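Only a single protein chain was left out; the remaining protein chains are all shown in position.
So that you can tell them apart, the chains are marked A, B and C in the order they are listed, and the count of residues begins at 1 in each.
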Amino acid sequence: MTQVIVVNGGSSSGKSGIVRCLQAVLPDPWLAVGTDTLVEAMPASMRASDGGIGFAPDGEVIVGPEFRTLEAAWIAGIAAMARAGARVIVDEVFLGGAYSQRRWREALGELRVLWVGVRCDAAVAAGREVARGDRTIGMAASQAEMVHQGVTYDLEVDTTHAEAMECARTIAAHVE
Amino acid sequence: MTQVIVVNGGSSSGKSGIVRCLQAVLPDPWLAVGTDTLVEAMPASMRASDGGIGFAPDGEVIVGPEFRTLEAAWIAGIAAMARAGARVIVDEVFLGGAYSQRRWREALGELRVLWVGVRCDAAVAAGREVARGDRTIGMAASQAEMVHQGVTYDLEVDTTHAEAMECARTIAAHVE
Amino acid sequence: MTQVIVVNGGSSSGKSGIVRCLQAVLPDPWLAVGTDTLVEAMPASMRASDGGIGFAPDGEVIVGPEFRTLEAAWIAGIAAMARAGARVIVDEVFLGGAYSQRRWREALGELRVLWVGVRCDAAVAAGREVARGDRTIGMAASQAEMVHQGVTYDLEVDTTHAEAMECARTIAAHVE
Partner (left out) sequence: MTQVIVVNGGSSSGKSGIVRCLQAVLPDPWLAVGTDTLVEAMPASMRASDGGIGFAPDGEVIVGPEFRTLEAAWIAGIAAMARAGARVIVDEVFLGGAYSQRRWREALGELRVLWVGVRCDAAVAAGREVARGDRTIGMAASQAEMVHQGVTYDLEVDTTHAEAMECARTIAAHVE
């Protein structure tokens, strides 16, 4: 039985929409948590500090050592939720590419994980970033390729031409 | 010179994304207001009362007489903003179809208006409604056709297969 | 009959809470609009541009000429809403003090207006700004006195020790 679904993709690639559709189409209730949940849980000061997370004017995300420390504990906690019986969807942005995946893989250990990559053409994602109106412009383009560097998946979907619901159904078909 | 752009479409048809892209691609600054702005300006009690606005379990929107009265003054005020020199994009849901358009047309009078219809396949809009996660399920499907009944446009775009940014560029090309 | 209530106060002084309570306690339905509504209606680019609105690192708000132009049309439009029969509460931050009030006074002309000042001790407002968690730190302190410079009121309330609901009832007692 699949216990964790890790969905990785760049900003404005459509991950969160896919995750909400997944929660709607999967027969069991799944918890959905992710990078956004973690950032919101951090002190406000860390969203703009040297030790925390910052957004460069061109949309690049800069993450400091204190962020990495809290994140490690966060990942361990999410893994523990799954071990305690919750089925969990993780909505992630692997800013460190393969390195980010390794951290999750080690924490998730023996749990049965479905690794999903969400692709989106950089120019299309950049347009959606403008349409959303609540993101720092430039993040979509700068992350589109970077987050997939060296990452391996069980399954990839591409939102450039496919709807979130369609991608969710494809993923759901791989959940055991 | 186009003074007002009225963008009409059902819930989850992608209107607001198009409007934000329009504001980004148009060379001059345009104000964007709409049904959501009005609903937020109403007393909280009117969003659930007999005289106000309500949401039936199937997503149907029910609007009462007190809502209509405040809305009439609202429309007059938006028209006055345009007469006072602001270029205004109106992000609307014509729940009353042709009747809704007539009310706006009368208020806008001599102003130069570009009427834009935003279409989206009902099933696709329903999927996007799930993906957004913050709307009453059923609104997208129930409004998809209804809001266009008897309405006439200068221009129609369809978000079923086109991106918001693409639709915005098409509309912008018609702005004088 | 009072047609417009203008509520002026600095960021985190508690204006918006008072306005929502006012809408709840006043027997008739009143529309509530304000600076936040206008900022949201602006193009995203203007919230960070030379011609628009900007937030200095210490929380100071900088407003450019293009913002002032759209704002003038906005004010004219709100006045027109009131003339068209809507009772309107305006939730404002008079960054220009007496000058801001004069602009509104001229636009509102013959309408019957209740001018309300919302005071809050600067240190208390600064604490509430931290508690809210969604505002640029420093705005509360920098605006606390400034927005009242040279402004005249029919009525002043102070949220340092009084609840929003209590202030709303005081104001409602002055509405005719």
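For the reader, a short list of remarks on this structure follows.
We adopt the following convention: a residue touches a chain if its C-beta (ideal position, glycine included) is under 8 Å from a C-beta of that chain, and two chains touch if they have at least 3 such contacts.
Quick caveat: nothing in here was measured; it's all calculated off a predicted structure.
Per the touch definition above, the residue from A:L70, A:M146 or A:A162 contacting the chain not shown is A:L70.
Within the entire complex, the positions of chain C that touch the omitted partner chain are 14, 16-18, 20-21, 24, 124, 127-128, 130-133, 163-166. Although one chain is not displayed, its contacts with chain A can still be listed: residues 20, 23-24, 29-33, 37-38, 40-46, 51-52, 66, 69-70, 72-74, 76-86.
Just so we're on the same page, only the chains that are shown with their structure count from here on.
In terms of their C-alpha centroids, the spacing between chain A and chain B amounts to 32 Å. A separation of 26 Å divides the Cα centre of chain B from that of chain C.
Within chain A, residues 130, 133 each touch two or more of the remaining chains.
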